[in-house]
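Only a single protein chain was left out; the remaining protein chains are all shown in position.
Letters A, B and C mark the chains in the order given here, with residues in each chain numbered from 1 onward.
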Amino acid sequence: MKLQTEPAVPTNCNADCSTAYEALRARYERVRARTSSLAEPLSAEDCCVQSMPDASPVKWHIAHTSWFFETFILEQHDPDFRPFNAEFRILFNSYYNGIGEKHPRAQRGMLTRPSLAEVQAYRRHIDERMIELLTRPQVLPAISALVEIGLQHEQQHQELMLTDVKHLLSNNPLLPAYAPETFKTDTQSLAFDWFEFASGVVEIGYCGNGFCFDNEMPRHRQFVERFAIASRLITNGEFLAFIEAGGYTDPAYWLSQGWDWVRDHHITRPLYWQRAEAGHSSIWQEFTLYGLQPLDLARSAMHLSYFEADAYARWAGARLPTEAEWEHAAAEMSEHVAVERLHPQASDQPGLSQLFGTSWQWTSSSYAPYPGYEPEEGLLGEYNGKFMVNQYVLRGSSCVTPAGHTRQTYRNFFPADARWQFTGIRLAKSIRN
Amino acid sequence: MKLQTEPAVPTNCNADCSTAYEALRARYERVRARTSSLAEPLSAEDCCVQSMPDASPVKWHIAHTSWFFETFILEQHDPDFRPFNAEFRILFNSYYNGIGEKHPRAQRGMLTRPSLAEVQAYRRHIDERMIELLTRPQVLPAISALVEIGLQHEQQHQELMLTDVKHLLSNNPLLPAYAPETFKTDTQSLAFDWFEFASGVVEIGYCGNGFCFDNEMPRHRQFVERFAIASRLITNGEFLAFIEAGGYTDPAYWLSQGWDWVRDHHITRPLYWQRAEAGHSSIWQEFTLYGLQPLDLARSAMHLSYFEADAYARWAGARLPTEAEWEHAAAEMSEHVAVERLHPQASDQPGLSQLFGTSWQWTSSSYAPYPGYEPEEGLLGEYNGKFMVNQYVLRGSSCVTPAGHTRQTYRNFFPADARWQFTGIRLAKSIRN
Amino acid sequence: MKLQTEPAVPTNCNADCSTAYEALRARYERVRARTSSLAEPLSAEDCCVQSMPDASPVKWHIAHTSWFFETFILEQHDPDFRPFNAEFRILFNSYYNGIGEKHPRAQRGMLTRPSLAEVQAYRRHIDERMIELLTRPQVLPAISALVEIGLQHEQQHQELMLTDVKHLLSNNPLLPAYAPETFKTDTQSLAFDWFEFASGVVEIGYCGNGFCFDNEMPRHRQFVERFAIASRLITNGEFLAFIEAGGYTDPAYWLSQGWDWVRDHHITRPLYWQRAEAGHSSIWQEFTLYGLQPLDLARSAMHLSYFEADAYARWAGARLPTEAEWEHAAAEMSEHVAVERLHPQASDQPGLSQLFGTSWQWTSSSYAPYPGYEPEEGLLGEYNGKFMVNQYVLRGSSCVTPAGHTRQTYRNFFPADARWQFTGIRLAKSIRN
Partner (left out) sequence: MKLQTEPAVPTNCNADCSTAYEALRARYERVRARTSSLAEPLSAEDCCVQSMPDASPVKWHIAHTSWFFETFILEQHDPDFRPFNAEFRILFNSYYNGIGEKHPRAQRGMLTRPSLAEVQAYRRHIDERMIELLTRPQVLPAISALVEIGLQHEQQHQELMLTDVKHLLSNNPLLPAYAPETFKTDTQSLAFDWFEFASGVVEIGYCGNGFCFDNEMPRHRQFVERFAIASRLITNGEFLAFIEAGGYTDPAYWLSQGWDWVRDHHITRPLYWQRAEAGHSSIWQEFTLYGLQPLDLARSAMHLSYFEADAYARWAGARLPTEAEWEHAAAEMSEHVAVERLHPQASDQPGLSQLFGTSWQWTSSSYAPYPGYEPEEGLLGEYNGKFMVNQYVLRGSSCVTPAGHTRQTYRNFFPADARWQFTGIRLAKSIRN
């Protein structure tokens, strides 16, 4: 199975490369346009505010993704380069110490200036220069790999735009919808099943001609003991059973640090769940990008921390998969990739389903370099490696992951207490020989 | 001297009150229009963001001042009252527990919805209803005092809008100006002088027919020992001498808590001062509502905490005045009230100058009830009294205090570490008989 | 009424001063011996631990009070002076920046070395040197005032030793008693009454030949409006009525900052109260220096913050007295001073009782310099003045205040949220003419 759906430009194309370059240019325009379209339902105010240090304003995402092309491509390769605004070099640097100073992350929401309109003008300017550059045959070999990284980077930020704006809107007592829609909740999920895999040396990590991040390489061997993995993700209904069984009140299910987190933050349910009084009883609701909706028991439970995922697994007599197990299992199965939406639908596919397009899946693997890992050369060397501590790997992709930004070998990662991403649970278990 | 320049409506006018009511309506329209005009230089983004828990977004000020009229007047006295939006009752309640729930203060910046446009529509709606109410003779006696409070309250928020937006803009590395202007800095200040007052029983507090807040009453007697008070405020040049003499590095000048504050927050200069490298030397600059400007040594030093004011006074061999001393001295002098601007000008008036219209003046008096103080009756009883602890009284008014919102008896108050208000230093000293 | 019971040494005694000096020496020995005796029920471990940054270990008190004599007297006036241990100069400096470096307050509990035995040896050494010095006629005029300050300072620390060790023991789940005793709780309190005072200019502040602190001077005039003051302190029974009336759950009674404090710290009762299940019902108990005891409803309610005292007064339709009111009332009355104990007894004195010897009484007066205040000259100038911000004055004295360390003009002070001192409530009210 090969999920890479967008054509990548070959790094060496000796003969006529024009088709490949045209494809790259078209792809550039398509990916960039999508970022703008994601901001369309939002006002300048919505795009400006930062709801917590972990999240960034949408306007910042719009600017930073342009800064990325300006800093890593135009500045190096455009002979006519002049900075659009010299101050943006600092304002929209995310974390690259090699580039120089940075505006502090927690202060991104202070930037009411430049305005959204100015940032959009900045974006248009960068696009003009990039399109121009992408038509110069002599420059293209030097930049095509960087362009691809820039587009992958932009797709990562597209997902973050949606998770960050979801968090922002959830902090508004009016609970506004990002997009209007009411979904029906009488859906049904397929039965839960286990798929078994034998022990042995397996290979994981990327090895191919397409794009991947440095953290997916090198492809290498790991020994996997016999295990089984769940056919689908845990549903809201199943997670509700954990709550009703006292899951959040019994330390026996929790990692020690997880239990401290539950008590310090008074955690009693997934991030976006709430309970509404309805006459004599009460019903569960879930805040979504479509606004507040009744909780659909058949859909996947989401916005769970690693701590919650691990506690659920323990309660259920199972565990989370390692990333090697997950990738090995995924490689064996073929899967229909879910259509991109703003909230996942219930599983309706037999086999090993919901690997992609529903919700990221916590693994028990701490984010660490693969044996022989080497960071990207140059300024982009800070992209991945420096985050390899105290984070846990998530595999698959979510309903808000852009189409084409999905790989079996993809390694997403977040701290154990992060919940604002679309993160859910796929169980695994060891099987004794 | 009577500073009350706006006509207040007599609480009892037996004969023809129509002129008084027309004046109130006109004043209502004038004050309300000024709030809107203050927001004009700002974008929706500027109006939405909250730069710190102490400051509120401009949009919130615009909405809250309308909420005040809706909640305390329309809801009680408009027979056709229907809430513009029932959720605004919670969203825009500042601190009135008697009204019910409140949106948390530190979360005011999360309200990207309602949009600025919606809040402006809310404002227009409240104005329509209020104007309509203000033409009904039978309702007017019951509401005119409340309208006056509402307008005074609105004027307080007009000043806060400017101090809060100044703080916000100062957090932006681009240091944008609220209003474009460059001012010349070769101004001169009058010589510093002392004015003496004999000991004796004096009366302070409001006693008249105009408007005052409950905390200014009752007028009562205090015994004042012999003292002298400074003819004008401390200038930037004088404060710079304190810095250059090591004022911020020697604990001998500081209250113990002030010294902790200096070290914990690495305080080395007034809030909006900064030092710019200029060739081989460096110059002092000050961020103002007109943007970054060279520091004018003749203008008043501002944006100083109580701790800094007290330390400066000790270094200068003087002290801060008590509020009784300040009010007693002010009552004896007549003064030209400075024209309202966005940044103060240097003193050019002989006599006891800069009492009003330059910068608020820290007194050494803790904010406390006057003997016999009784809070406003009803829901507005929470307006003042509950803040009477751990705050210090400021007297006078600043360059951004609205015209007509100035009284000798006016008691402003802030915690000892607050610096984002226009707050400066007038010295006093005791004189032995 | 003159409460000063210990003979002070006249600053000028031209003739034979030997009796006065002998008295001073005897008093030195008596006060110093009492500090040691207060530590007797405690183990070295009890004396070493610091239960919170506000409190100090008993061993530190024992050392610091000796350090005071060493630093301010022996070092200056003993011709044979040699430091007992040069490192103690830093270790046992409390807050005198003029002396040089200080061991950080919050780290006092780290000092397991020097041991208690070494500190006691240090103490004995200082006493030997001091006694020797106190017999030299030529030195005595220069040091007798300093000795008096040192003894007054020591008495202050005697009270702190008891409040700090009470706090420490209360943090131990075993709730050990400092001294064994069980007290009966069926005591009765005198009826509550009001004493009225007319308006007028009154004098407050110290003026006499005895000892007082710099903050009690100069004696000066204040104007006091007509008021009444309560005959005795509020009892546990009365405070319990406040609790049962929902006093801790209704913001209407609280200063805004007080209400934040109540909610942030989940305050529902005085510091040392607790509720014990007893079969089907529950009883209130109070932790005392005699251990856990049933709550005696007739004794004074204690260990209350300023916030709680103020809220109680508002609930009761009264207010706290100003310090001028308190001192004026106290000056008019004569009173039997309660015998020093470790927990107060109920009031059994007619008239204005419990001024002294029961519990400190919060006033509504912020701690500020008197008009014309001048700090002590020299190194001791840091003793009082630098604390005059964000603290409230307490008057009277408590059951653990040393005999002879009590004056009508005495000004104790603590922040509004402090509760570990013996602090209670005397009500006042304004009376309209």
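Please note the rule applied: a residue touches a chain if its C-beta (ideal position, glycine included) is under 8 Å from a C-beta of that chain, and two chains touch if they have at least 3 such contacts.
Note that the coordinates shown come from a computational prediction; the quantities given were computed from them, not determined experimentally.
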item	value
Neighbouring displayed chains - absent chain, whole complex	A, C
Touching the absent chain when the full complex is considered, from A:189, A:215, A:364 or A:421	A:364
Which of A:83, A:208, A:251 or A:378 contacts the chain that the document leaves out	A:251
Residue, one of C:97, C:115 or C:156, that touches the chain absent here	C:115
Where the unshown chain meets subunit C, residue by residue	43-49, 51, 59, 87, 90-91, 103, 107, 109-116, 168-169, 171-174, 176
Residues in subunit A touching the chain absent from view	95, 97-98, 199, 201, 220-225, 227, 251-252, 254-259, 306-307, 310, 319, 322, 364-366, 368-369, 371-372, 386-390, 416, 430, 432
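Here is the rule we use: only the chains that are shown with their structure count from here on.
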item	value
Contact graph of the chains (line, ring, star, complete, other)	line
Where subunit A and subunit B are represented by their mean Cα positions, the distance between them in whole Å	47
Between subunit C and subunit A, distance of the C-alpha-averaged centres to the nearest whole Å	60
Chain centre separation in whole Å, for subunit C relative to subunit B (CA means)	38
Where subunit C touches two or more other chains, by residue	none
